[in-house]
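Have a look at the structure below before the remarks.
For this depiction, one protein chain was excluded, whereas all remaining protein chains were kept in their positions.
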Amino acid sequence: MNKSGKLAYNAAIVIAAAAAAMGIGAIVLAAVGADIGKAYAVILTEPLKDMIGITEIVVRAVPLSLIALGIAIAFRSGILNIGAEGQMLMGILACSATAIAGAALPKPILVPLAILAGAAGGAVWGGIAGVLRAKLGVNEILSTVMLNYIAAQFYTFLLRGPMMDPEELVTGSGTPQTVRMPRSAWLDRLIPGTRLHTGVFIAIGLAIVVFFLLWRTTAGFRMRAAGAEAKAARYAGVKVERYLVIAMLLSGAFAGMAGAVEILGVHRRAIEGISGGYGFTGIVVALFGGLHPAGIIPASLFFGLLLLGADMTQRLADVPANMVLVLQGAIILAIVSARQFINNPYVQDKLSRALAKLFGRAAPPAPPGSIEACPDPSDSPDPCLAGEPGVSEEETR
Amino acid sequence: MGHEPIRSLELRGITKRFPGILACDHIDLSVGEHSVRALVGENGAGKTTLMNILMGLYQPDEGRILLNGSEVRFRSPNDAFDHGIGMVHQHFMLVQNMTVAENVALGMKSSHRPFRLDIGAVRKRILEVSERHDLPVNPDALVWQLSVGEQQRVELVKTLCLGARFLILDEPTSALTPQETDELIALLSKMSSELSIVFISHKLHEVKALSDTVSILRRGRIVFEGRTEDQTPADLAALMTGHDVELPRVDSGGAERPVGTGMLSIRELCVKGDRGNLALDGVTLDIAPGEIVGLAGVSGNGQREFAEALNGLRGVDSGSILLDGAQIAGRCAGAVIGEGMGYIPEDRNTEGIVPSFSVRENLVLKDIGGEPWSKAGFLRLGAIADNANDLKERFDIRCPTTDTAAGSLSGGNIQKVILARELARGPKALVAVYPTRGLDMGAEEFIHKQLLARRSEGVAILLISEELEEIMNLSDRIAVIYKGKILKVVPGKDASKRSLGLLMAGVVDE
Amino acid sequence: KSKVKIALIIESTVDDKGWGQAMHDAIVAVQNKYGSSMIEYNYSEKMKPVDAGSAARQYASRGFDIIIAHGAQFKNLILELSEDFPKTTFAFGTNADVGPKNVFTYMPMSEETGYINGVIAGMVTKTNIIGIIGPVDAGDSARYNRGFWLGVKSVNPKADIKVAHTGSFADFVKAGELAHTHIKAGADVLTGAAQQATGGLRAVAEYKDKQIWWLGQDTLQLTMPEGFKVIAACSYDYAPVIEAMIDKRQAGVLGGENIPMTFENGGFVFKYNDKVGSVLTSAIRKAADQARADITAKKLKLDWQAIKY
Partner (left out) sequence: MNAGSFVLNILILGVPFSVALLLAALGETINQRAGIFNLGCEGIMAMGAFVAFLPPFFMAGTPQAPFANLIGLVLAIVVGALLGILFALVVVTFRAPQGIAGIGLQMLGWGVAGTLFRHYVGGVTGVAGIAAFPIPGLSRIPVLGQILFNHNPLVYLAFLLVPVFWYVLFKTPWGLKVRAVGTYPRAADSLGIPVARVRYQALALGGAMAGLAGAYLSLAQAKMFADDLIAGRGFIAVALVYFGRWNPVGVMVGALLFSLAQALQLSIQVAGIDFPYEFAVMLPYVLVIVVLALVRKARMVGPTELGKPFDREQRV
């Protein structure tokens, strides 16, 4: 296939997938008697209509991208971290404790300190799963699921106990929440009247850091090697267990930072429900973004739009709130299915030959025994490998 | 299974494409009754693909299959089985965590009762077949507990149990010891009086010994077809590769080296195996700079543990290993690598390379932590790329670009990647385990030449292999390992196949 | 009077038979009273804190007059928004603070409802074991549970009150499991707060022919099929709060007040279930009515914060 043909093909597949996802959504919308056209129009365009909507998309994208970056580090290192939810909570606890304790510190010191504390909190929680896996072989899916529940309980324990805002006791409201973060710990808002905060720069900065970490440093090289084929990595002198733990520490640290940035930039105190679903949506964003920072940033914006847009359909198109889950689920299923057509050379080969047959033209024969295209490794965990198909063996020799 | 006997089987104009590659290009092939047809060709020539088509595993893009003159279509291996065709695949097709009987039952549809698996019937059939063909197997053994040779036997029994009377054997000997190979060849020639056989192998003397006719495949096309007895192995090799192949030999030149000045000196090494047994039991061995020591032995006698212990991948119970004077026993893999050890591992696909990494990345896998591939923890992509282009050239690694995922290369090219990495590091010592297993003659020649070149540069090489020919061709001295002990070390020029074979079986004749 | 646009933001749903529904029903009631030409109403459900922030901001920027974020967790959000939108009236609760000048806070004194239910429970129990199914020990559930404790002890000091929590507001199944656990441990009167409590009530209804009873923290529970187990229920009536906010806003007061909810100001409704039959003796009714009268008249002080269990 030539370049424009390939583009058209990919576009067609993506459109088909989107149509399939919207079709599933439409069935459910029809079942609840909603105005399908209006619902979709609201989801996809309404948030973009004003500054508040646009900034709110970004506000969601910040923690999503941070979590997704961390998850990408873990996945690349061969470990399936579904514990971002719990790690985020632990990050929030550590961050808020630090910010409250350090209220007297000047802003340029306190803000980084609090964020680092958040990272440390998340890292500890992620590290537990890492150590359990590396030292005792406990499956990380299991341990991270369990650790999520444990973290949630620990979180409420602290918020309604040792860390509760004393004022809540005085007034008797009893809301489980900490005191407000000191002003010196706040991340500044960028546009008045909106919640867009400087955490955006942190997210973008860290995306670049993650890119460099994974693809430009030896540590990243080793982590990826350990994740891609532990046996080979061990053979090459990589201490695989150590890198597993490091990867989980980092992954947890990112989730912790997501929590820290979220409370310093948005909520400004630790309350319940902050993590709500970010941990899981973060996994989806990470995989959607191809486990690569360059994909994760746009993916997080897309999911920010989707989350916000779907919320708005409730009030503007009279659709039950759960519809957002339906759409997210349908989109995920459709897109991951479509990737098969986009990335798989075997399927493409078959399709293009079938098409050629259909239009009565013979497919150009591949030179016998030559390699004109290497198998597209995009199914492999490393999208960086998915470069342009190489030239033929004859030419390169 | 009362189907008609196979008198002739013909493939006509079989063509098969994979994305970007024409694996079989209008191939014609016919096999008669009670004959052995050898199919040879370089790695990637299309042999396996062609046979998979015959088994109904792949659907051909073009071409027909004729059985006894009438056209048949095999949509799944079941269709092939129904016509009495069976195949022993190149890679084991055994489910490791099931028993031998369960593996056979998987294909034996007659044992599939509605709510019950008639494992008794399967067991009976296995014993029947193994009795008849003198292929001892234990139906209740778990496959992962069997040695490679035993697994190969199970594969054969399995195929026979399914009623095959037309047998396809895809490189059945590549993992066998010489004895096992000889036994298999003898068995097959006996069986060829009842069966038709297609035999694929890279070992041309086996082809000579067993087959009646030979077809040579090159880049998806049949380039030669004829009677085996009219060709010498050298002719066949030349036809296969398109040029003369001559496996190089070491020239020991009688240079006596003073004992004890080993580049690699191993003293009283004891190492535990996976099951806690003593896999290596007091091994002492010296390898001088510029010397190749061949370690001969039936696999499973401690070779793997030995190689792993030498490379820091397995703990050492007692004893010492000195590499150029530095103690490396019990140190981690990274440290051993740092001391200048090179290692060509047995399992090239998952140990020697990271399959999803590019060729380029794999070529610097071991040394990524230091100059020149990285600086202060950051990779130097330019240097890494230059290195890859340079090695691709020098080692004739055939890949579209050095960005290609290494796992998509053929076995021979993967081996070249490993070789290139290990040799370009300029190691002081090198452990090479089965370096040419499954490779074609051209690739084998190349690898042997490289090993000899390193030898003359002063590298101490430990060559672990079951190929006596390979060991005898390349080694200055040959050590024979048996049950974790070195039975004897003999000068290479004094060794004979017979004497080595006896030693490998544990017979010491002082 | 001019038209008022009211928006409600809640973390659960408007039909949760509990916290969210109480507020929603109240707004709808007020809307029905004044007519929908006078009151425009819109709500957003299942709002996590961050979503609530977006929704509130959007409501404010689209000209809503009164924005109610129904939950104490929304405190910050409202305090912050109130600065950005000084002309909008915001409200949140439960909270006892006095907010900035365009923020109303409201505070159900749930210990009062708990106390009445406790009095009934203390008199109904035969086994002298009473079970409380808490979601988490915080907010108005904590107040309700402790008021309940005081109520039981006031009539039956020997009663053994077992307090346990599911750790979740919405895990109905776990609430049911906890109810069964209580009953196995001998409890014959149970109560519980938040939407999860429905799971507890449903479990109680399993013991159809046994003398096991429920006291509700929501009068809607009386009309459910499981209502035959509910002796009495107390719930919040936010309508007076809503009306007060509308009136004050029309009068130019945008906020800056705390509106407590008590029996005294009509913030609570209390209902007996006349269909439960003989368990609900006149003595019990009398005691409960007396307690309510005392509380309404401020003769009874409920020091719920002193309770440690």
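To keep things simple, chains are lettered A, B and C as they appear, and every chain counts its residues starting from 1.
In this section, a contact is a pair of C-beta atoms (placed from the backbone, for glycine too) under 8 Å apart; a residue touches a chain by one contact, two chains touch by 3 or more.
From a predicted model like this one, the values you see are computed outputs, not experimental measurements.
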Chains in view touching the one left out: A, B, C
Residue, one of C:29, C:170, C:253 or C:269, that touches the chain absent here: C:170
Selected from A:44, A:80, A:169 or A:191 as touching the chain missing from the view: A:80
Residue of A:41, A:145 or A:204 touching the missing chain in the full complex: A:145
Which of B:66, B:117 or B:209 contacts the chain that the document leaves out: B:117
Chain C residues touching the omitted chain (full complex): 13, 15-17, 21, 131, 134, 137, 160, 162-168, 170-174, 176-178, 180-182, 184-187, 195, 198-199, 202-203, 205-206, 224-226, 309
Contacts of chain B with the absent chain, listed as residue ranges: 18, 55, 57-58, 76-78, 81, 87, 89, 91-98, 102-103, 105-107, 109, 111-113, 115-117, 142, 144, 162, 355, 405, 407-408
Hidden partner interface residues of chain A, rising order: 24, 28, 31-33, 80, 132, 136-139, 141-143, 145-147, 149-150, 153-154, 156-157, 161, 280, 283-284, 287-288, 319-333, 336-340, 344, 346, 375, 377, 379-380
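Rule of thumb we're sticking to: only the chains that are shown with their structure count from here on.
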Centroid spacing, where centroids are CA-atom means, of chain A and chain C in whole angstrom: 37
Chain centre separation in whole Å, for chain B relative to chain A (CA means): 43
Chain B-chain C separation of Cα centroids, rounded to whole Å: 74
Per-residue overlap in chain B, given as positions that touch at least 2 other chains: none
Sites on chain C touched by chain A in the complex: 11, 13, 42-51, 53-55, 57-58, 61, 72-73, 75-77, 80, 84, 94-97, 107, 136-140, 142-143, 167, 304-305
Chain A - residues contacting chain B, complex: 212, 215-219, 221-222, 224-225, 228-229, 231-239, 345-346, 348-349, 353, 365-375, 377, 380-382, 385, 387, 389-393, 396-397
Residue ranges of chain A in contact with chain C within the complex: 50, 52-53, 56, 59-60, 152-153, 156, 159-160, 167, 169, 171-177, 180, 192-195, 262, 266-269, 271-274, 276-277, 307-308, 311-312, 314-315, 320-322
